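A single protein chain has been omitted from the complex, and every remaining protein chain is retained in its original position.
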Amino acid sequence: MMAAIQITDTYYLVLSAALFSIGAVGVLVRRNVLVMFMSVELMLNAVNLTFVAFAKTLNDTSGQVIVFFTLVVAAAEVAVGLAIIVAIFRRRRGMTADDMRVLQG
Amino acid sequence: MNPVIDYHALAPEIVLSVTIILCLLVDLFIPDRPRLVPQLASLGVLAAIIPVLTLAVSGTDVSMFGGAFVVDNYALAFDGLFLVVAYITLLVSFDEIADGDYYGGEYYVLLLTSVLGMVMMASSRDLVSIFIALETISIPTFVLAGWRKHDTKSNEAAIKYFLIGVLSSAVMLYGMSLIFGFANGTKLSVISEYSAGSPPALFAVAIFLTIVGFAFKVSAVPFHFWAPDTYEGAPLPVTAFLSVASKAAGFVALLTIIRFGFFNSSDSWQPLIWVLAAASMTFGNLAALRQTNIVRMLAYSSIAQGGFILVPLAVAGDVSGPSAWEAVLVYLMIYAAMNLGAFAVVMAVSRRTHSTEISSFAGLGRVDSVNAVMLSLFMFSLAGIPPLAGWFAKFVIFRAVFDAGTTAAVVLGVIAALNAVVAFFYYSNVVRRMWFDEAPEVVSSPRPASVALTLAIGITVVVVVVVGVYPEVFARLGQLAFASG
Partner (left out) sequence: MWGQQVVFWLLAIAMGAAAIGVVRSRDVVHSVLFLVVVLAGAAAQYILLAAEFVAWVQVLIYIGAVVVLFLFGVMLTRSPMGHDSNRLDNDQRWAAGVVALLIFGVLTALLVDAFGGQQINFGPELVAQGSPQAIGSDLFRTFIVPFEVVSMLLLAALVGAVVMARKD
């Protein structure tokens, strides 16, 4: 009976698969740049959750080191990405993020 | 237990890092001499080539951090390629960046950071290093693509490239996380050992996701749709850098991860690469036929050329010797020379005409015969016509296909051959327009091409002609890089 109540790594892997799918669909469906970007962040969090779950199952610290690296890289990406978005909206004042249509052809 | 660090092996990275910081400081404290930073940047790149040469001469392979970072002939060959490409990119950047209303110093800082990522990529032998190297290459180029801040096209180039870039990293990372879970480690050697067993179906999915992430970076069809807009919107030197250096780095990542990591489960990656190669060649060429802007044409043509580079990878599992790996290196070196050269000439001509439409190249043969000859050489080389270097690039691809000899390889070889014929039409179209059409009236003020731009054209044209006549030069380099497996 212990196995039934013990949390296994499958719990976390399935949760992260759910987050990853939701994020992927968000990127594909939404047209608002900021929301697309947030969906990518969801996907990155799913990745991190998988890495931590494996690091714990395999008892291997390097899985957590990767998470540290992806967090840092994500921060750099956010800084650069939002700077680009701000530059665009400074240039074309008065439009909303929804008017920015990307990934269409 | 402290790690053993060989500073000689790390010297290229260290020299580049020091150069980046110096550029930043010089730009800050000596702002009234704008030519100092570009000079410093190109000196730094040249200085970084010195340790690459001394390491190559010393001939001993260095493996650090339990095999996560390896400096061998393979790494050094690509280091050399990246640094030379970086130097030529700097040469073609001087005029464009100085003339436009750009931020000069910061441009070189970002460009060199991207090059630092490439040099690191060549030596990386574990997933973490490959990921960090790839991001160090990509993130500065997101900004560089939008460097013409006041141009809507450049803005859109940046945001499109950025979103695709972060999306592809997320997909790639998810694949890597699953691979980590399977192989119980991030080193490629560990993954290779694991894949020699009989991994479950999910391992193939993980490989698929990882390779799809790289496919975005190398703009392989159907993950290419960002490339034409980004190439057109970015400043021309950045476009040249993206289509040559950044693309080559993506291929090196793919090559490294397949050769050292996934090689044993070739059933998982060979069909995927096969499809990517066939689709990229065919779609890239057909789309290039319809373009009226030479930058967009070169963008689609570089997608097609990327397809050719994928061909030896798609058959690599069935080739016993190193000829498939050699083909990738040789093709990348030749492609870098001819594509950079083509972009350099386009830049030189557009300084006079202020246009990159193919129609503005009409009659160039009479107006500016030197540049017309140069562009003709690069176009014929891209089309693969002997005795220019392009033919040898195609030759090594077909040699790898024959070495594999399987049905799938032969079919891919036939597709490649047909595409080579199609490509000839649009490359020769540009040449025909230059020599046989009337020149349009040019009203704008010409800006003469500088010494640096001329030097860049000179270096690339020498490579294209010399390697075309004496292909043994690059063939020998390829053999050295992959000697002893």
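By letter and in written order, the chains are A and B; residue numbering begins at 1 in each of them.
Quick note on the criterion: a residue touches a chain if its C-beta (ideal position, glycine included) is under 8 Å from a C-beta of that chain, and two chains touch if they have at least 3 such contacts.
Keep in mind that what you see is a predicted model, and the values were worked out from it rather than measured.
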Check: Where the complex has a chain not shown, which of B:128, B:253, B:375 or B:449 is the residue touching it?
Finding: B:128
Note to self: For subunit B, which positions touch the chain that isn't shown here?
What the structure shows: 1-3, 5, 10, 13, 17, 20-21, 24, 64-66, 68-69, 103, 106, 109-110, 113, 116-117, 120, 128-129, 132-133, 135-136, 139-140, 142-144, 146, 149, 158, 181-182, 200-203, 205
Next item on the list: Write the list of subunit A residues that the hidden chain touches.
Entry: 2-3, 5-15, 17-26, 28-30, 32, 34-35, 37-39, 41-42, 45, 48-49, 52-53, 55-57, 59, 61-62, 64-65, 67-69, 71-80, 82-87, 89-90, 96-98
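What we mean here is this: only the chains that are shown with their structure count from here on.
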Margin query: How many angstrom lie between the centres of subunit A and subunit B, each centre taken as the mean Cα position?
Written below: 28
Notebook entry, point to check: Contact residues on subunit B for subunit A in the complex?
Noted result: 127-128, 131-132, 135, 139, 142-143, 146, 149-150, 152, 155-156, 158-160, 162-167, 169-171, 173-174, 176-178, 180-181, 184-186, 225
Checklist line | subunit A residues within the subunit B interface of the complex | finding: 13, 20, 23, 27, 33, 36-37, 40, 43-44, 46-47, 50-51, 53-54, 57-58, 60, 62-63, 65-66, 69-70, 73, 76-77, 80-81, 83-85, 87-88, 91-92, 100, 102-103, 105
